[in-house]
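Excluded from the complex is one protein chain; the other protein chains are retained at their positions.
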Amino acid sequence: MIWIYKTPGIPDELFITSDNVPGPTKEEIRVITISKARLREGDYLVDVGCGVGSITVEAALQVGRTGKVFAIDEDEEAVRITGWNISKFGVQDTVQLINGKAPEVMQALPPVDAVIVGGSRSITDVLRVSYAKLKAGGRLVVNAITLETAYEVVKTMRELNLANLDVVNVSVARGRFTDAGVMMLARNPITIISAVKP
Amino acid sequence: MIWIYKTPGIPDELFITSDNVPGPTKEEIRVITISKARLREGDYLVDVGCGVGSITVEAALQVGRTGKVFAIDEDEEAVRITGWNISKFGVQDTVQLINGKAPEVMQALPPVDAVIVGGSRSITDVLRVSYAKLKAGGRLVVNAITLETAYEVVKTMRELNLANLDVVNVSVARGRFTDAGVMMLARNPITIISAVKP
Amino acid sequence: MIWIYKTPGIPDELFITSDNVPGPTKEEIRVITISKARLREGDYLVDVGCGVGSITVEAALQVGRTGKVFAIDEDEEAVRITGWNISKFGVQDTVQLINGKAPEVMQALPPVDAVIVGGSRSITDVLRVSYAKLKAGGRLVVNAITLETAYEVVKTMRELNLANLDVVNVSVARGRFTDAGVMMLARNPITIISAVKP
Partner (left out) sequence: MIWIYKTPGIPDELFITSDNVPGPTKEEIRVITISKARLREGDYLVDVGCGVGSITVEAALQVGRTGKVFAIDEDEEAVRITGWNISKFGVQDTVQLINGKAPEVMQALPPVDAVIVGGSRSITDVLRVSYAKLKAGGRLVVNAITLETAYEVVKTMRELNLANLDVVNVSVARGRFTDAGVMMLARNPITIISAVKP
């Protein structure tokens, strides 16, 4: 099947998932995250901690066949599921799957236009190697779910003298239709931090 | 100037604005709204209450030159500012500007793939005429800022037997960098309601 | 055991609970709800839909032995659990337990200073009988978890010409301590609507 959307916003339920792999990043957070990367056709992107590959797939649809997405995860199963999703959405030619620790495996990559970090156990190292790989004007986007990660990312981005530092905290509640009416069920808030390499 | 992004996510500050016209819809809300419309190249869309035209511009970039965006606003100045923004972002050929009340001026439009309602004083009438204009499988997306609008939209969408009714409430806080650290400044929550014409 | 707090803010885990009965109302929502009732020593209060009785207990501690809390629930088990909690917190003398439908059983009550509605299947009827029972200057406070209830409550309170209509939507996320840091886990948002009988 070849996916026909170009717009970010693939419904969550269309992604292949696994109980052992985080994701998909929920639609609302996914589209904001991709928006912050300001992707253009032909861009090169690294997706660190790709999970089931939802951001990888959406980003691949944005950068197109002339672009490239390097999808990295330490977990073999995450890489396998991402592989299934890139096939399902027809973006195999755009995506290169990499199983390993981001700070190590990123050394071998070419310069890129953007790095999206969905999750990592060594966020400071990931930011430093991302900085090294980013072209001038390239964008770094991190989704933080812990207080500590949000703090470390802001601190490190400032130490790296990144420009246009932007921090947004997004809370989404989704309606469940019950006999009593539409109950709003909250999802956990995410902090999305982005900046530009000058 | 011809705009080069294809991804939703034009920075807010790039839009031409006016003190008398609402908008631009903030980036985070804009990309979620457009995501819910599931736009594809070639789609026809109506943007009801276009304000300064931020959703019109983003949507026009998504549907491309083979698509069409009908941007409607009662307010003449809103239509004028939207005109400036579609020129700035190079999407004049895709957008048709219409000054008038949506329930009336929509009568003359061809069938469409999606309707996005950013604001309206007669939401029930707008939903009914939108339903009439939508193709089967077409999507209706409403941004509600009042309790009453959210309620009316859910009620009317159910009466119209729309499918896949989806309600999300989105709260965004954005960091301001101060001497004391990153203060999170809240923006008003928006309820985004979407559904499909069966 | 006689409870020694007078301040609202009994930790959630101290209440006896049941899988079949909603509650306790989480601490943060409980104290705001009670705050909106502006209780004073000696006040008479109705708690409609008392669940496990967390608001009943806290309110009883506020109004003291000269006050009175009428705790109403349709569900027998809810009334039983509330009974256990009022014993645990030593407020049996202040609380009168009533098993029945609020719009019916409230008919027999004396005039009261405040009504708190935690839940009800016939909210409009409850508001009307509450209005009839409230003294001039008395306060009506409703916790709404559905869009429809929030809408109906605002509409009915306006029709009843209540004064000082106040609507707050409260979202709480609570930190869970993990190896990766403090993850914020969201709770569902609640709309707390309050007003005064002129």
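First chain written, first letter: the chains are A, B and C, and each begins at residue 1.
Keep in mind that, in the parts below, a residue touches a chain if its C-beta (ideal position, glycine included) is under 8 Å from a C-beta of that chain, and two chains touch if they have at least 3 such contacts.
Because the structure is predicted, anything quoted here is derived from the model rather than measured.
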Fill in: Residue of A:Ser35, A:Thr94, A:Ser171 or A:Ser194 touching the missing chain in the full complex
A:Ser171
Worksheet item: So which of C:Thr94, C:Asn143 or C:Ser171 would be touching the chain we can't see?
Response: C:Ser171
Response to the item:
The one of A:Ile32, A:Ala150 or A:Val172 in touch with the missing chain is A:Ala150
Worksheet, complete the sentence: chain B residues touching the chain left out here are 121, 145-149, 171, 173, 175, 178, 180-189
Worksheet entry | chain A residues that touch the omitted chain in the full complex | 147-148, 150-151, 154, 167, 169, 171, 189
Discussion item. For chain C, which positions touch the chain that isn't shown here?
Written reply: 4-9, 27-28, 31-32, 34-41, 62, 154, 165-175, 177, 182, 184
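In this section, only the chains that are shown with their structure count from here on.
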Fill in: Whole-Å gap separating chain B and chain C, where each centre is the average of the chain's CA atoms
39
Fill in: Between chain B and chain A, distance of the C-alpha-averaged centres to the nearest whole Å
25
Fill in: chain A-chain C separation of Cα centroids, rounded to whole Å
43
Worksheet item: Going by the touch rule set out above, which residues of chain C reach two or more other chains?
Response: 147-148, 171, 189
